[in-house]
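Have a look at the structure that comes next, please.
One chain of protein is taken out of this complex; the other chains stay put.
Should a chain be cited, it is by its letter among A, B and C, assigned in written order, with residues numbered from 1 in that chain.
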């Protein structure tokens, strides 16, 4: 397992009239979590794309436990549990400053060859980085 | 089962640099789907809130099948399968104009009494409307 | 002058904890207004892009008069006043159902040749459509 923590500050734009962070905003937070996890391994998501891969999301699930509020400084905990094949799954937990669990979620992305448009294996430079850490 | 269909046009703002509708945007589309389903039953979400209920989302899951693109006119198919208790679950399917399935999803919301902050039963005026239709 | 009206329903996602439509959301509404104005002239924004043009926004200004709220059915009034050169300016007014003016705004976009990356003249097929209407 490889973990990475990232702090994120809730924007006013992300709240709704219930004063909660809108439920769809967490998809963006999870994106930030997985991009920063990869960066911590020396992998740039931007580079993955420029090398000819797309990484569309194929599955998202979120269990909402408590609301987050405006200006909360949240901790995004992101994990990878196993070496990816043609898919990679990220596990997310978000905590507020009182260390209450806000929600948990899973996001699975597929590696796609941008030229053929087909699902493909995860590229070696990603596997190499992950193999030393998992 | 009660179904409702709603058309939605993809905005430029909703695309990302892969040219796909961003995966988190579908949470908004699902919101539109369930609000319009309720409206078709004579139930206004705004009225639910003004009667002292909040309806936070407790669960979201999405299976992404195909991307949607800018300016696509999508069909959101939203269903309720059973009479809500303290929770209500909406089932979603999104199709593009070629009738390809874009994704399927489920959203579960809880009825919360805004004064006590506690989960409560679905209000009678909602149960009454649904009972005649399901 | 050429005008086009478009109805838009405020989404829950678009509200903030003040219960107002978030001030940045109107940029999206204006986008919908100008795209639908062009469509009403037989011009597809998607086609403009596929013909090799990009239309980045170079100027945005909004005067906010009154807030819009969740579930409001707004009327977007969009106008073009003159034949575009290398830029095109859209004028926007948004009204709520009580016919109160919510805000007014202007958006100027530049025509850019996607291959050269340079500003260019508006393509003839747009000028032709507009010339008969303005």
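Keep in mind that, in the parts below, a residue touches a chain if its C-beta (ideal position, glycine included) is under 8 Å from a C-beta of that chain, and two chains touch if they have at least 3 such contacts.
Being a predicted model, the structure only gives us computed values, none of them experimental.
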Residue, one of A:27, A:58 or A:126, that touches the chain absent here: A:27
Contacting the left-out chain in the complete assembly, out of B:4, B:22 or B:90: B:22
Residue ranges of subunit A at the interface with the undisplayed chain: 9, 11-13, 27-28, 31-32, 35, 44-46, 70-71
Touch residues of subunit C, complete complex, unshown partner: 18, 20, 22-28, 31, 54, 56-64, 67
Subunit B residues that touch the omitted chain in the full complex: 12-13, 15-17, 19, 22, 24, 70
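FYI, only the chains that are shown with their structure count from here on.
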Graph class of chain-chain contacts, one of line, ring, star, complete, other: complete
Homomeric contact subunit A-subunit C: same or different residue positions, threshold half: same
Size of the rotation, in steps of 5 degrees, that lays the CA trace of subunit B over subunit C: 180
Central chain of the complex, centres being mean CA coordinates: B
Distance between chain centroids, defined by C-alpha means - subunit A, subunit B (Å): 24
Interchain centroid distance [CA atoms averaged], subunit B/subunit C, Å: 27
Centre distance in Å when subunit A and subunit C are each reduced to the mean of their C-alpha atoms: 33
Per-residue overlap in subunit C, given as positions that touch at least 2 other chains: 12-13, 70
